[in-house]
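All protein chains but one are shown in place.
Moving on, here comes chain A:
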């Protein structure tokens, strides 16, 4: 019995945002149940809904899936965004792990004190420009295709666009040395499902503000 996937998380990006991106890009409508208080989280835990007591949790296809990567892998494979064979999957996995690491660093910035944030932002920008973006720029250059792997849209492309936009929020000209990534950004942003997700009123979440940060700290106790 298939209904729409149902996402359980706070009303912010965090680890759920990549899942929202992937579902949206795949053209899959989804519902969201927002955790707004510590009690909401406790209820999910006490229900036995969270395998390891953690969110994100996505109800889909009769499963209560947890663990961001497991959820993303399932969605990618189900919607043909995971390459055509094991080798293409290997490249998609490698590329995705890279953008996940970069976004993981960026995701923490709003939670850091001004001093720590400044230091980490400098490191993130350095890593983006010297460790991560060159890899994707080179991949696109080497094969000359529109997409990273197998000449076809995959999870790797969607996550790369997400990472680019996230990095640009902190340094607007971060792609200045990467012409192919600039073109990639334009192309992928214009894919109808993604264009729709990028418009106001979509389920894409905004950058965390101070009020939201305080709420998250209260819910998760940190």
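We adopt the following convention: a residue touches a chain if its C-beta (ideal position, glycine included) is under 8 Å from a C-beta of that chain, and two chains touch if they have at least 3 such contacts; residues count from 1.
The criterion applied here is as follows: contacts and distances are computed from a predicted model.
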From "RAD1 protein", "glutathione transferase", "DDB1- and CUL4-associated factor 13" or "Glutamyl-tRNA(Gln) amidotransferase subunit B, mitochondrial", the hidden chain's UniProt protein name: "glutathione transferase"
Candidate in contact with the missing chain, chosen from A:70, A:121 or A:180: A:70
Residue, one of A:86, A:114 or A:172, that touches the chain absent here: A:86
Touch list for chain A against the chain that is not drawn: 51-53, 61, 63, 65-70, 73-74, 77-78, 86-87, 89-90, 93-94, 96-98, 101, 131-132, 135
